[in-house]
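Missing here is one protein chain; the remaining ones are kept as they sit in the complex.
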Amino acid sequence: MRRRALALGAALVVAAVLARITAPRLETEAHYKPSEFEEAKESIALSLMGQLRMSVGDLMWLKTLEYLHNGIIYRPPTKRERAQGVRAVEFTGMGAGVAHADGPSLVPDAERDWRGILGDINRQIEPYRPGHARHSDPQELIPWYQLLTKFNPNYIQAYTVGALFMSDFAREPEKARDFLKAGAQANPWSFEIQAALGRLYFDYFEEYREAGDALQKAVELAKKERQYLAERDDHLDEPQTQLLNEAYLFLARSYTELGRYEDALSVCAEGSEKLQYPLLRVQERIIKKRMAP
Amino acid sequence: MRNSNAVIETNDLSVVYKGGRKPVHAVSGLDLRVNEGEVVGFIGPNGAGKTTTIKVLMGFLFPTSGDARVFGATAGSLAARRRTGFLPEVAVYYPFLTARETLALYATLLEIPSSEQEKSIARLVETVGLSGRDREPLRTFSRGMLQRIGIAQAIMGDPDLLILDEVTSGLDPVARRDLRQILLEFKSRGKTVFFSSHELSEVTLLCDRVILIDEGKVLEERPLRKLLESMRRLVVTVTGATVPDPLPEDVTLRNAGENRLTFVAETQSAQTQLLQQLENAGAHILEMFQESGSLEDYFVKVVGHKVT
Partner (left out) sequence: MGTYAKKLVALARVTVLESVRRKDAYVVLILGVAMTLGAGIFSRFGVSGVEKFVKDVGLTVTSMFSIIICVIAAARQLPTEIENRTLYPLIAKPIDRSSFFVGKLLGVAVIASAVVIVFFILLRLILLAFSIPVGAVFYQALYLRVVSMWFIAAGVLCLSLFTTHAATATISLLVCLAMQMFAHTIIYVHDELTGISLRLAEAIYWLAPHLELFDLSKKVTHGWPPIAGWVLALMTLYALIYSGIFVVIGCLRLRRMPL
């Protein structure tokens, strides 16, 4: 027993040392493009510990969705269900660049369940509620986001969504700010984190200079990202696009609050050209109104 | 006079081990019988089928064909095991239990009432010479001490039949003597003992009858006394003669010294032939006596030539 305990202890120490050694491999050079880094992360040659951390991170992300739905697991509709008109309900998080769709629950409703008594028992044992998904208090997810980033500091969404929940639901914007700053340090290429940080400064701290700096950085990083993706016939996904739209908008608003109306107009013009985001036009009119004597 | 009821009986017993490249016939058409009150030694070379036979009698293995009965019931049945005590060849008991706990476990399985267990265990512990060590865990016991535990659990409940596999394996001379006394005491109470052993001296001291087995078959089955008698030989020391050429069969020259020769004749006919030859040669007999043979001599004689 003692020998086994010693062996286990030694194995844990070795694992911890390995994790520490491999951790620097996940730190990036500034010149790496984000998507290059994403591709590199998929490579098993990077490190097995890195792979483990990414897998654990993904599992934890699924866990947050479970928490969001009070333990009920939802799934995408099957082909047959889609043919019958069953659709997933889309949810898009504001300012967090996250979206998910809640299809039917994994535990089927009694009318559609072929499992008889086992199905009835399953509906008693596992969390189940007929009808559409309802969300729980998002604060309950915060510990998971914090734990997730400990395992995988490169999980961008964990920072952005976690910070959103900290500020909007837990009413702790300082913690959200610190969380995002840590995320930015671990992921200096991420425009999403900078955009979220900028929004936070704008909405909660009314520190428009800091907001402007962060949002400007977000816009610059996003340009590089878009260019990289375009070269590979790819583009930002919907949540990223939404985040970028809002980055432009709030950058313009930050400049407006700081009295830098020309800069604000310039941002609106650039944003409108690249993104066709209608709210930028609205912001343009607001700026022009303010500029008017 | 001993009761002639069979305690152990096998009829054409065969056990074949399958699973390897070729099936192994461990026991082939074995017929043996042990009567009530007998002490029977079951001897044979390694791989003869002794342990396999014993395992069948205890119900650990099942006959491929034939029949084995103990106290008239199928070998290994509850009725048979209720009256049988067994000592395995290799003493293995739970190392984390103390001697007392081990014996208490077996006492419960033997359906000894709880009220009597304490006394019974105390008596057994003393009988096998483990007083003072009975509350220590078995992992601290030597091989000899574990074998004593084995003896204790085998004789627990005063069984009518004791089956012992390699009975004196691992025992020091003192323990061996103690065991001998236990078995003799069993015998004096009319109990039946069936044991295998490589210690032929112990077999000689204890047994009424010997069964010699080899390659799964009974080679010899005889009362020990008669067997030893048949092994008696004539030793003749003569002078004034030369070694006859050829020497008669079953005659060996034991010693050739200064003008004296010592011959050993194993069989009756060899003795007669030798004496005749010596008389014809005009030899002068200095000394002549009958020497007792040993079970070992018998064993080697019957199976020794097969062991190369």
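Note that the chains take the letters A and B in the order they are written out, and that residue 1 is the start of every chain.
Here is the rule we use: a contact is a pair of C-beta atoms (placed from the backbone, for glycine too) under 8 Å apart; a residue touches a chain by one contact, two chains touch by 3 or more.
Just so it is clear, the model here is predicted, and its values are computed rather than measured.
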Visible chains that the absent chain touches, using the contact criterion stated earlier: A, B
Residue of B:Thr84, B:Thr192 or B:Gln273 touching the missing chain in the full complex: B:Thr84
Full-complex contact with the absent chain, from A:Ala170, A:Leu229 or A:Leu279: A:Ala170
Subunit A residues that touch the omitted chain in the full complex: 1, 5, 66-67, 70-71, 73, 75, 78-81, 106-108, 114-115, 117-118, 121-122, 124-127, 136-137, 139-144, 146-147, 166, 170, 172, 175
Subunit B residues touching the omitted chain (full complex): 55, 58-62, 78, 81-82, 84-86, 88, 90, 92-94, 96-97, 101, 104-106, 108-111, 137, 150, 153
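As a convention for this text, only the chains that are shown with their structure count from here on.
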For subunit A paired with subunit B, centre-to-centre distance based on mean C-alpha positions, whole Å: 82
